[in-house]
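Of the protein chains in this complex, all but one are displayed in their positions.
Here is chain A:
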């Protein structure tokens, strides 16, 4: 039951996009997001659509995984689209009571909808083709300059990777403890809210204890292997740009220039 939860939705295939450096993919995603906010006419959106579809094809991830992320924003999408649709002032084309549909409203609402959908799908491409660990690695490297102003970049990214690593372990642990208590007759389903919260105690206490135990064990194991922060630490798999990354950067920049050019000219 709990095992079905997957966090970080990495889809394991070996595609051109999967092989890119995570920093390149972060940059690409940023470029795409920025471009969506610059784009304000149909041509720009067509270019963005082309860019998005080519990326999806390159990633070799089935399309249905791409749109899975949309489920979470269905409500947001509906609300923002309908607000823009009916509450934008302008030339009315249809009237229903106090609601009126305007030409401007239709335009803004459809751009808004497309923008939101593209945002989610675009960032899904990154999370689907990059493992959480690669992602934190890429973030650590890209944000390395913040170290100069005293931000503990390495420590934060280490914490992030440990947290990510522990999620499946804790999920499994929860499942196990839940079953063990159910074997002792515990009931996690029935009862009102307060009763349900109370019934969680036999689950939460052991879970906390085990989380603390694992944390101290891990700290001990890291110290035993002389971990002392990021200073002078080398990596087994250091991030290195390849030829394909150069090409990807170039494509992204050309794409951004095209969208920006359309905005300036239009």
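Keep in mind that, in the parts below, contacts are C-beta pairs under 8 Å (C-beta built on N, C-alpha and C of every residue); 3 or more make two chains touch, one makes a residue touch a chain; residues count from 1.
The rule is simple: contacts and distances are computed from a predicted model.
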Hidden chain of the complex, named as in its UniProt record, picked from "Energy-coupling factor transporter ATP-binding protein EcfA2", "NADH-quinone oxidoreductase subunit J", "Germination protein GerHB" or "Dihydropyrimidine dehydrogenase": "Energy-coupling factor transporter ATP-binding protein EcfA2"
Candidates A:47, A:106, A:164 or A:182 - the one touching the absent chain: A:182
Touching residue (missing chain; options A:79, A:151, A:201 or A:220): A:201
Chain not shown, touching residues in chain A: 3-4, 176-177, 179-187, 201-202, 205-206, 209-210
